[in-house]
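I have a structure I would like to understand better, so I am pasting it below and will then ask my questions one at a time.
A single protein chain has been omitted from the complex, and every remaining protein chain is retained in its original position.
Each chain gets a letter, A and B, in the order it is written, and its residues are counted from 1.
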């Protein structure tokens, strides 16, 4: 009795606003008997696998952010990343998905209703082309949901080591729930930028650019970590665990096959294969180029810059992975690998402290990748690509600046100097990430950190 | 000559007891020419991919168990996990698979014969529906084999830091080879609980509950680690590597898409997509809920509890991932995330030392997940779910208690105090997990540990 009531209420809540679309088949059985059904199964399976691959990118982000920053803030990094991934998925299910894909709308802002949103008579989207003919709405939702938290996770890298935990949590949720799906609807939801002919295949701008520019807004308001800029000089604050950062970078590349490959939105063999090739070539070129440029410009054989070069190549090709020729994908990646080095140096010069280089990797290379489509592909206009990049990044920057400023001038965004010195792990969480690590196990005695807390 | 002899002998040994079933197609060629064949390829491929995903969960288990326990027992943890995974696969191939899926049997215990078991005239199960119409018997076997070691790996986490290595090895093999497939046959093999209407989609009870309750039995007989309970107080023994534990938790979630998604036993787009969504929503809700509850109840921002919250949500949804509505999956996960916190506190109160919280995550949340099907889904009876949970867990608990007691009162189950103090890595393996880690490399000089051994 009770369980029926609960189930029905929830069901009605979710289905209250359905998606209206022309029916294609009369019944699920009719569709399953059609010759198109086998292709549908494959397409749908690929989207699900791509969702799993994008999911593992979040482990990549957590690992590279931890590895490239100080040991004393590692638990904090992990806490932030777990929270924003999970809260992001839930928020996207609650409102984000239907802001990003509102159906028919004015092109600037729409809202399809709470929940994942489906037609009660066609719960999986078999009978209507509402969510594309290649997948169920569940597959579409889970693929998009895995994307959603990415932007906020990028911000996490920028603000690490000195932001108040609950400020990040609130800012991240607002970014994922409101700003990201609004700008997303302009292009992928069929909004004004899509109508204008702006092209961003898998999100050089819509995902990575958004994360990078939001992070930049936060960095400006938050200020640098103590000791990063001293007497007009840049003092490097080294990451504490390069193998962990490496695990992160490789998992990001691995997941990117799903990020870009899944953005084909079907298992079309020509397109998905093509996207795998351009993605891999650009990543490889990005790494080799970043290694070379770092050696030539600052005479260092820098492993972390090589890892950032991989990511630069990946971000760079993301906007045009399905339209840029493989040989040009090498060019796009190689340029991205050079850009990221100069962008990191430029931010240092501007005294903007981005501990993991996320603004450069995702923001600067996101811009480059989006413009590269206008440069290298005849069908697309450079001007339109520029307009789209500016519009999306501009909106995100202003949104982020406004929200983060509101926090700054009310509850404050930065931890105390004491907290920053001792590290956020001890200060906020009362533990260290590596208690009793170096062979000095205490056989059950409480660690000094915990005793203190 | 010799090779033919060997091959023939082994072949005959394996095929001596085949599986009898009605043939569906006259020949493999006839099946391959049928319109059903394309779907068969997809279904089969998905089961194989799911098997690979479940495989990577074992790296997840090894990483989270290492990371959440002390550095001095890390090599031991890894040795145990590698052994039980590999021995588990071999044992399952030898007898487990055909105990779990014995074909027609009395509903309580059956044995189809040694080996993987197939009909020599139809080695891959194309012509008969013996192993389901969606996959070859090889795909079915490898998917199930990857599940098999899971229960024993869960036990590994519970007993870590003080169990004799060879006792764990023997206990683990017996659990995987005998107890796990017997209770498995009751439900998935078509036994008495299946007939009764008990439902456990992917193993909240059959896999996770079994592992948790077997671990509980061992903990009771083994006693707590030295120093964990002192003067009536709980002394936390911190894990030594939180990023490693994080890698573990994320890989478990990643693999769980195969664990639950593959349990559909086909690539049915409606069902697999649905399962991906419920699985992700429950995991996300579990983490957020565990974070919130930990903050409210013990006022801590606890990253390891957040990771356990993810796992709690995953275990919780596993029994009903294909039948619980997405909105209710959030509820199931959120409750699981709360339960795990209280369960950990309760075990501490009972002076039961479970170093990684595996009894709570897999046992307690396994019970919750199985009962949740009876609570939230109209077609299933709460009472039947309760009976099934009690039967499976009761059998496993008694089996584990009996076997472990037999070891305890003969060869002994616990290492000496000296061993426990110095850590099992040095004591049992003669090495440390991180020799010369902190920049004090000795250029080829033997490490002090090895010199001692």
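We adopt the following convention: a residue touches a chain if its C-beta (ideal position, glycine included) is under 8 Å from a C-beta of that chain, and two chains touch if they have at least 3 such contacts.
This structure is a prediction, so every number in the text was calculated from the model and none was measured.
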Seminar exercise, completed: Among listed residues A:177, A:193, A:265 or A:281, the absent chain is touched only by A:281
For this session: Taking the full complex into account, find the residue in B:68, B:99, B:135 or B:290 that is in contact with the omitted chain.
Result: B:135
Seminar exercise, completed: Contact residues on subunit B toward the hidden chain run 3-4, 6-7, 10-11, 13-14, 28, 37-38, 40-42, 44-45, 48-49, 51-52, 55-56, 58-59, 62-63, 66-67, 74-75, 78-79, 82-83, 85-87, 89-90, 93, 115-116, 124, 126, 135-136, 138-139, 141-142, 145-146, 165, 241, 244, 247, 428-431, 433-439, 441, 443-447, 450
Problem set entry | Missing-chain contacts mapped onto subunit A | 38-39, 42, 46, 49, 53, 70-72, 225-228, 230, 235-243, 246-247, 250-251, 253-254, 257, 261, 267-270, 272-274, 276-277, 280-281, 283-285, 287-288, 291, 300-303, 306-307, 310, 325-328, 330, 375-378, 420-421, 423, 432, 434, 437-438
